[in-house]
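A selection of the complex's chains, in situ.
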């Protein structure tokens, strides 16, 4: 599968990366993740250049990662800093290093040309950067093409059929649905006017009054990070007067038919209540794991391994507009990258590697 | 693998298909099976034309099957009858429908061109249509090419070695063996004269006299349905004077290396006795699952995935005559179908689909 390499992908929740090296396959590449003694995240190709042993089986010596097989040591920049066998360290003896940074509760990795890695290219996922917000987050794995998960999220009409407890009453036909693309970001916003608000939102809202205006507004940032705002107000009131939840759906392809799915939910402390965090985690994880995942896995099985759904001529409906738009944007970005960039698989050799030790 | 598409295959026992949609892969295609409120069987491609979700995960609304993912509904003819998202229903929004019918205790599916589906092309499997007969039936799965199972059944000399309790005493060489082809149906009949009758037949016969004439006569109807008559009489008596069992071995390829194996046994009520039905089910299932299946699976492992045994040059013996004949007939039918038929994968579009709703 062709991926967009020059982009930020989530590698793990910030707290999952520590002094015990962690292996994670991202865009078909094995990556080892750890933190320096100062707490900075590090990502290296999890493949010792000597004998292709996984560096993640090794041990940290200060900030150096020592291979468990023959004892070579590598620094956070991937340079081999110690060869216990004597002799020169060949120029090719380095582990590719990936740019990484912590933001919004997650550690992000730049999968492509390190020269182009720019924190400013991270999507804007406020309010997940605000410490006052209450949050929960987690990780699941979906055995399917990440684009099927994007399709799932950009067409939230499926909530009516797959997730009844998240559904506010009112027919799909009476739902106002707006799709737009703004500088490569695709928005799909749904509004129900004067409806019975969904059981989940009522629980967060903590009120008897269950009628009102409900919304679910999702936007997709290329290549595969989505922000969802759901909320309700009393009928006719402005959004800020009611209740709202912010959700992240951050997708990282593991390989063509397997996706790391990182999620987070944030809510304003004024909505807080005993047990709300456990409640939200429970209903979200149940929906993801017991409703979305089996459905998407079954789609993948019907589509076949490493086949693009779009190549099979699916019947597209009005409700697919956002998903189709996002797939086009994504494909254009991938095509552009392949047309203009040097192959990402040949990173520059660290200049000093030949002289190390 | 190339299959004969224009043919009836068993999809399931009649009683396995009900108001809960059932997914079954047949000739590489996922099929969803259910019954209408009137009890008629329905078979559709188990793949919503919208996003390729399995329709079998959905719910029946009367006779309409509603997709669990985005709520499209499909009728027994596969036409999309309801699109909750509004907008026209594209002409391509239909799920392929397969002809089906109930007969002989099983529900049959026509895998090819629906125009050519003709109930008169069902094999003649009397006496399984006679209500007075006592019957038992079941399903197993064989992890192998269905043609290896046909080979197994058309050369019942293997009973001597693989199923001792089904063997009537007497050498293979003293067995009279007749093979003939009658209008594409291949018969393989074996007779042992004045022998010690097999333990299984003695149990059905309920008699001390254990000597007599034994027979096992099997016939193969293309593509993969076999009828077996086994029986014994006192030496020299005509067949109708003794005991007999009728068995069906109805094979449906799931895919190249996996076969649905539906079986049934019937006996005359005059042979009935307490516990006979449990006894027969037990010995047959044990033979199929513990003797035939491991052997055929091991053959497949030795042959390799998606390889035709015949292409590997096996040593053929006199006893292979019927199996070789059947393979030739089958291959000729497949070749003829491919030469003359339009591809089965492009069924005619339902005329009214574009105007539905």
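First chain written, first letter: the chains are A and B, and each begins at residue 1.
Quick note on the criterion: a residue touches a chain if its C-beta (ideal position, glycine included) is under 8 Å from a C-beta of that chain, and two chains touch if they have at least 3 such contacts.
As the structure is a prediction and not an experimental result, all values here were calculated from the model.
Because all chains derive from one sequence, the complete complex can be expressed as a copy number, which is 3 in this file against the 2 shown.
Criterion: only the chains that are shown with their structure count from here on.
When chain A is fitted to chain B on its Cα atoms, the angle of the rotation, on a 0 to 180 scale and to the nearest 5, is 120 degrees. Touching chain B in their complex are the following residues of chain A: 151, 155, 157-158, 160-162, 171-173, 294-295, 298-299, 301-303, 309, 312-320. Every residue of chain B that touches chain A in the complex is listed here, in rising order: 30, 46-47, 49-54, 57, 66-71, 83-87, 90, 92-93.
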